[in-house]
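Taking it in order: structure first as structure tokens, then the write-up.
A single protein chain has been omitted; all remaining protein chains appear in their positions.
Let's turn to subunit A:
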Amino acid sequence: MMKTITKIKNSKALVTLVWVLGLLVIWEIFAFIIQATKRTPENIMPHVWQIFYSLIDPKPVSNGMSCLQVVLFNAGQTLSRAGQGFMIGTLIGFALAILMKLSHIVEKIAAPYLMLIQLIPILGMAPIILAMTHDIGSSRIIIAAILTFYPVATNTLAGLNSVEKQKYELMYSYAAKKSTVYFKMLIPSCIPYFFTGLKIAAPMAITASILVDTLQGDGGLGCMLSQSLKHAMSIYVFWDIVVFSAVIGVLSCSLMGWIENAVSPLKRIERKTKKKKEAA
């Protein structure tokens, strides 16, 4: 039994691995074609190994820092702001969802605006928020928070509204207080939805933070990205940042998945039943 399970697991990882390798091969084929036909192939499509080599290359590219140092140093700046905005946005989003559940009036006022807010190009508004706050750090936080807030709010609200009528009836039969209903029933059952919202929001917060960086010249991944594109430093910095932000985006999404696995009571029950099944 155990053997077959590990076999299935292995094959699943294998499938993903094959896909990744396939994509790499396609990339490399094009990279070779471009290398043969273009004067500056590294601007269009460098080889994968060239990108990775640039990461370990100790040759300084700017201010005596190597590519990797540049990327990591600026990533710290960008990601910490994205993280702060993400936290604030999550808190506000969750609070709003609970408020909307508590009060019909708040729900009625907020519901159409929650739909409308996702049609506003917040990322397009980045320069204006920068002009309003005069500080790139706080505008990063604000934009990341706004972008985080609505997926969290809408998904959490969907979770709160998904609770079956029977559960309410059960709670009624216990003569449960309102606070008990919320803490024992509504909030636990909205957690999977809440995490779906977080998974959508996490890459968005990072995108927002990087985009705000490109607007002003004082550090951050986006700033380095645009400088490298203008050939103020090695073009490989650009490729490193592209790869890095892609990896961080994917990681941020799976990080939320891991946190959910660790925190969510539903997942804990799932694991328990799985263990029991395996033991049986």
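Keep this in mind: contacts are C-beta pairs under 8 Å (C-beta built on N, C-alpha and C of every residue); 3 or more make two chains touch, one makes a residue touch a chain; residues count from 1.
We take it that contacts and distances are computed from a predicted model.
Per the UniProt record, the absent chain's protein name among "ABC transporter ATP-binding protein", "ABC-type anion transport system, duplicated permease component", "YdbS-like PH domain-containing protein" or "Replication protein" is "ABC-type anion transport system, duplicated permease component".
Only one residue from A:L68, A:V163 or A:L229 touches the chain missing from this view: A:L229. When the missing chain is restored to the complex, the residue among A:I29, A:I109, A:A232 or A:I269 that touches it is A:I109.
What subunit A contributes to its contact with the hidden chain is residues 11-12, 15-16, 18-20, 23, 43-45, 104-105, 108-109, 111-113, 115-116, 118-125, 127-128, 131-132, 203, 206-207, 210-211, 214, 222, 225, 229, 238, 241-242, 245-246, 249-250, 252-253.
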